[in-house]
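Remarks on the structure that follows.
Yeah, one chain of the complex is gone here, protein chain that is, but the others are all in their spots.
Entry: subunit A
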Amino acid sequence: MTTAATDLPPPEPSRPVVLWRRFRRNRAALLGLFLFTLVVGMALTAGLIEPNDPLRRAGVPLTAPFANWDTPLGTDQLGRDILAMLFYGARISLLVGVVATLISIGIGIVIGALSGYFGGWVDDVLMRITEAFQTIPSFVLLLTLVAILGSKIEWIALAIGIVSWTAPARMVRAEFMALRNREFVDAARNLGVSNTAMIFKEIMPNAIPPIIVYASVVMALSILLESALAFLALGDPNYASWGNMIGQGRAVLRTAWYCAAIPGIAIVLTVLSFSLLGEGLNDALNPRQKK
């Protein structure tokens, strides 16, 4: 045996470096990342912009943007500072987005993994339940849940998580069904690996990339759902949220369009940032991509 046959190629750069390199190639994804950082920055610095209460009266009602530098983006019909509310709204949006996504992906992974790994009657039962959820339009279900639970911000996040787990569950199930038949799973089974370890240690790491990508979509959807609820005046009135701002701005849309337009733009950019980010992650995590 010569050493040539067992010579190894030079070591590859570490995984994070490779991922960043692939991510960086997608310009749109970089824009997404930039916008996302901006939103996170807004959420973090909200306390600096307005140390007290964003919902307090800060100036003359319906001041136009750039007219008074105490309230650079103007005020709404109650005299509240739009800029401050925008920054605090970023907190709410991110909070709802993250919590709802964790809940939805969490339920989705458990249900999808069990049903894809075991198949048979487990799959049948779990998928019928999933279908039951899917047949109800998610927004109607959300309204019902909020009506039952009440419109505290925590309940809203939970309710959004509950209405949006079906799609991730189906996706995880499909991933598991495909991976379950791969030879490395047989190989692990042959070593005597238990079912739990098989699901979480063998198959899950291979199924994770598409789930992460999908999580960004769920995040964008959750933010939209929360805004839609607030728009219908079903949001939590104790917090400044972008949806609340649009809902209230609607009343003065013809005279003071900026009350609704500014938070509207914020929502558009945030949701856009998540979908661009998701696309970039898809490029970065796709194993078929080289370098």
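Basically, a contact is a pair of C-beta atoms (placed from the backbone, for glycine too) under 8 Å apart; a residue touches a chain by one contact, two chains touch by 3 or more; residues count from 1.
What we mean here is this: contacts and distances are computed from a predicted model.
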Suppose you had to identify the omitted chain by its UniProt name; would it be "Phenylacetate-CoA oxygenase subunit PaaI", "Cell division protein FtsX", "Histidine kinase/HSP90-like ATPase domain-containing protein" or "Glutathione transporter, ATP-binding component"? "Glutathione transporter, ATP-binding component"
Out of A:Arg27, A:Arg57 or A:Arg189, the sole contact with the unshown chain comes from A:Arg189
Which listed residue (A:Glu50, A:Glu175 or A:Glu202) would be found touching the missing chain in the intact complex? A:Glu202
Interface with the undisplayed chain - residues on subunit A: 1-9, 11-12, 182-184, 186-194, 197, 202, 205-206, 287, 291
